[in-house]
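After this line comes subunit A, so read on.
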Amino acid sequence: MARKIGDVIVDLQNISLRFGGVKALTDISFNVREHEVRSIIGPNGAGKSSMLNVINGVYHPQEGQIFFKGALRKKMEPHEAAEQGIARTFQNIALFKGMTVLDNIMTGRNLKMKCNFLQHALYWGAAQREEIAHRIKVEEVIEFLEIQDIRKTPVGRLPYGLQKRVELARALAAEPHILLLDEPMAGMNVEEKQDMCRFILDVNDHYGTTIVLIEHDMGVVMDISDRVVVLDYGKKIGDGEPDEVKNNPEVIKAYLGTSH
Partner candidate 1 sequence: MSDARGTAADAASLDTFPRLLMQHARQRPSRPAMREKEYGIWQTYTWAEVADKVRAIAGGLAALGFRRGDRLAVVGDNRPRLYWSVAACQCLGGIPVMMYQDAVAQEMAYVMQDAEIRFACVEDQEQVDKMLEIQGGLPLLEHVIYDDARGLRHYDQPFLHGLDEVVELGTAHAGAHPDFIDREIDKGSPDDVSVMLYTSGTTGKPKGVCQSHSAFIAAARGGCSFDKLSDQDDILSYLPMAWVGDHLFSYAQALVAGFTINCPESGETVMNDLREIGPTYYFAPPRVFENLLTQVMIRMEDASPIKRKLFHHFMDVAKRCGADILDGKSVSGGDRLQYWLGKLFIYGPLKNVLGMSRVRVAYTAGAAIGPDLFRLYRSIGINLKQLYGQTETCAYVCLQPDGQIKLDSVGTPAPNVEVKLADNGEILVRGPMLLKAYYKRPDATAESINAEGYFMTGDAGFFDEDGHLKIIDRAKDVGKLTGGGMFAPNYIENKLKFFQHIKEVVCFGNQRDFVTAFVNIDLEAVGNWAERKGMAYAGYTDLASQPQVYELIRECIEQVNADLASDPNMSESQIKRFLVLHKELDADDGELTRTRKVRRNFVAEKYAVLIDALYAGKTSQYIETQVTYEDGRSNKVSAELVIADAKTFPPQPRKAA
Partner candidate 2 sequence: MKLKHTVLLGAAIAGLLGSAVASADEQFIGLPSYRVGPYASGGSGLFGGWIDYMQLVNERDGGVNGVKLTWEECETEYNNARGVECYERLKKKGSTGNSVFQPVSTGITYSVLDKVAQDKIPMVTIGYGRTDAADGRVFPWVFPMITTYWSQASAIVNYMGQKEGGMDKLKGKKIGLLYHDSAYGKESHAIMDKLAAKHGFEVIKIAVAHPGNEQQSQWLQIRQAKPDYVVLWGWGVMNPTAIKAAAKTGFPREKLIGVWWSGAEEDTIPAGPAAKGFVAAGFNVAGANYPVVADIKKHVYGKNKGNMEDKARVGSVYYNRGVVHGIITVEAIRKAQEKYGKGKALTGEQMRWGFENLNLDDARLKALGATGFMPPLKITCADHEGPGKVKFQQWDGSQWKVITDWVESDRPLVRGMIEESAAAYAKEKGIKPRDCSKES
């Protein structure tokens, strides 16, 4: 592999998150290094999605600290996380149903677009140039993910697997430093999973994007991850390279104990 794993880019320390009285995450610490593929696994309800939501500012932990690129991060809104280069996909596809594939992916570029609505209204000069410039970037992503033929299709009409790919494309269009993927392969057949794995690795490889991944398919996780963190009932029960984690007795117990 050509890519080099770099320094710690996100460092979560002693994170605890509660909804009302329900504890979603309890005292979890782990870090993500630049350029690596970092997986979070665990049974349903283990707090995996909450973890991603903490990283990109959708949820705010009651306790703990987050260091981003070495600096302590203040409580921030999701759009601020986006501005810092954190993009993500969702467990239940969160595409914009009323828009075409192209428009969905174009939304991923929004932070890089500088024109205001008045310029848009006139659609002349800078606004048009900007649209085109970003369209070119988006077309590269479209080509990269091989979704040329559905470019103008409304996303609602697409099959599940393709929707997932479009969502990835939308996140990629933002040219993120860190890409959070929440079960990108859930509900896919073997072939689609293979494609998606390839795309994830390609992204990691081609753009050097750091990837934080939640996935149920252990085969996939062990194949493509550099390091894996295991959660169970909101607590961390394992962390390390795939082989290490695979042989961790607590992890084995957690997994044997559930139907996954």
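Candidates were picked such that all candidates are chains of the complex that A comes from, given by their letters.
Here are some notes:
The definition used in the following text is that a contact is a pair of C-beta atoms (placed from the backbone, for glycine too) under 8 Å apart; a residue touches a chain by one contact, two chains touch by 3 or more; residues count from 1.
Everything numeric here is computed off the predicted structure, so don't read it as measured data.
The listed chains 1 or 2 are all part of this complex, yet only 1 touches subunit A. Remark: subunit A residues 2, 102, 135-136, 139-140, 142-143, 148-149, 151, 205-206 touch candidate 1 in the complex.
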